[in-house]
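Note that one protein chain is taken out, while the other chains of the complex remain in position.
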Amino acid sequence: MDVLQLLLSGLANGCVYGLVALGFVLIYKATEAVNFAQGDFMMLGAFVMVGLVNPHFMGLNFWLAVPIALIIMGALGYLLDLTVLRFMFGQSQTAVVILTISLGFVIRFVAGVIWGHEPQNLHSPLALGDVRFGGVVLSLADIAVIVVTLLMTLALWQFFQRTKLGLAMQAASQNQMAAYYMGIPVKRVQGAVWALAGIVACVAGILYGSKGTLDISAGFIGIKAFAAAVIGGFGSLPGALMGGLIVGVIEPFAARYLPTGYSQIAPYAILIFVLVFRPHGLFAQVRVKKV
Amino acid sequence: MSLLELDGVTLKFGGVTAVNNLSMSVNEGEVFALVGPNGAGKSTVFNMISRFYRPVRGSIRFDGEDLLNHRAHEIANLGIARTFQNIELFERATVLQNLLVGRHRHRRSTLPEQLFFAGRIRAEEREHRHAVEEVIDFLDLQVYRDKMIAGLPYGVRKVVELARALATKPRLLLLDEPASGLSVEETQDMRWWIDDIRRQMGITVLMVEHDMGLVSKVCDRVLALADGAKLAEGTPAEVQSHPAVIEAYLGTSAVSKTANAQGERV
Partner (left out) sequence: MRFHFKTSYDQDIRLFPDWWNFSLYVALLLLMLVLPWLIDGFYLGEVTNVLIWAVAGLGLMLLTGQTGQVSLGHSAFMALGCYSCVNFMELGLPFLAAFLLAGIVTGIIGAIIAIPALKLHGVYLAIFTLALAILADDLIVILEPWTGGVNGYFAPVIEIFGIEINRWAAPETWYYLALGTSIFVALLYRNLLRSPLGRAFAAVRDSEISAQAMGVDVARTKTLAFGLSCAFAGLGGALMGLFAGAFNNETFNFLIAIQLLMMIIIGGLGFIHGAFLGAIVIAFLPQFLSILTDNLGSASIPGLETGVFGMILIAFILFEPMGLYGRWLKIRTWLELFPFARRDMFRRQKTYLKTERLR
């Protein structure tokens, strides 16, 4: 029973990592850039919800606030692309990495100014109930996280496989110039991806906020989500989810069975292990450059 | 005497056979050309000699040495230098620094000597510079010596790449499409340089080239490839009039037009 409880709570945590990792993969798939600020996007999404829902801010109904928050974060993603990332066109990947790290710094600062540095709770209906079956206790939030994450991954995966826009996004990343010639509006497609990443981050944020307390350094779970994305192979959406689940499940087990101090190391040790032995994740997409 | 010898070399990418049972030998002191339509496997042959790819079958020997026993960076030390089809220069360095990298295989100084700039290193640097200046004079690059690669026009980059290969003081020079994208005058220059490289420097040249005009002027022997296999081998004139070659390039109906193809760009 104990093991099952650990497994389930690990899965729920893993789904949050997976959702943030989905954001990385989305942007990577479509723009070949890595958004190091994705974790901070998630934090911001959660705080936007806090701002809309919590009584000492706007006090809106939770279910009314969800679409508003999604729209706000989507718009923010699009605006960021319009005002900042679009000018990175034609610069190296490394420059984008550093740019997004700085964006994360700025987002954290702005969130701190607006919402303060104290931990807060999101007033979420999901945070209330518990579900028991057998000896296992799962919060409503945990179940919501698992269900929403699965649906989200499936929807995004289908989006990339089936829809025109999804295919255009992939084409735009593999060869910008050729994509241009084929009549794909590369810049607008990129904007759409960043908007989508904002929305995914917001979903992750709402779920994360429902699971526990929030503060502005919540974005640092982005690093664990990185581990997830890398373990899954950066270009793969189901891979990102799998990676998230692996990291999520390992954490509680490591905390339970390893001596204190060693348990936090586990996700990063696995990350390094994967990078060394399967450098491009479990779903590799790399071929050799032609000369 | 043959300097480079390929024997039964085969390379597959997945299910596709890029080079199929290719044998050829390049004699010391000659200029040898590989011709063939796009995708015939010419650059792949170069990449196998450079050891970027490993053939699944066959052997590649250079001056008696089995190249398959060496790693990619050791090929230059054996005396083989090359250029690339889509110029691969060090963009954020000057022409001079690019050419000095070509001298890399002649370095003797140790890490501490380099860190503290003591001992042999100063004399060695002068020596490298002298060797590089000779190449600069040979290819008329004086004006560009301290210019960054990133700002240079295409034709000049092509010459700088040739210069960098020459700076290694090779015995065998691999030129991957030396004249592609060059103007008529630049192609003329390239022709004289290739001639001089062979005559004055005594370097054997193996090149891939589409410009049959250039090939027939500078090459002693030509090998035509199609779909990774050898079609014909011989003097430029022989290969150009070979029916299989004409067929590969132009289709069967064109065989009768053989005479016109002579010396023209195919």
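First chain written, first letter: the chains are A and B, and each begins at residue 1.
Heads up, the rule we're going with is that a residue touches a chain if its C-beta (ideal position, glycine included) is under 8 Å from a C-beta of that chain, and two chains touch if they have at least 3 such contacts.
Keep in mind the model is a prediction, meaning the values are calculated, not measured.
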Residue among A:Ile184, A:Ile221, A:Leu237 or A:Leu271 that touches the chain left out of view: A:Leu271
Residue of A:Leu4, A:Val106 or A:Met182 touching the missing chain in the full complex: A:Val106
Omitted-chain contact residue, chosen from A:Leu4, A:Ala75, A:Ile98 or A:Val131: A:Ile98
Residues in chain B touching the chain absent from view: 50, 52, 71-77, 81-82, 84, 88-93, 96-97, 100-105, 107, 109, 111, 114-117, 121-122, 125-126, 128-130, 133, 150-151, 164, 168
Touch residues of chain A, complete complex, unshown partner: 32, 34, 84, 87-91, 93-95, 97-99, 101-106, 108-110, 112-113, 117, 173-177, 216, 223, 226-227, 230, 234-235, 261-262, 264-265, 268-269, 271-272, 275-276, 279-280, 285-289, 291
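One rule holds in what follows: only the chains that are shown with their structure count from here on.
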Cα-centroid distance, chain A relative to chain B, in whole angstrom: 48
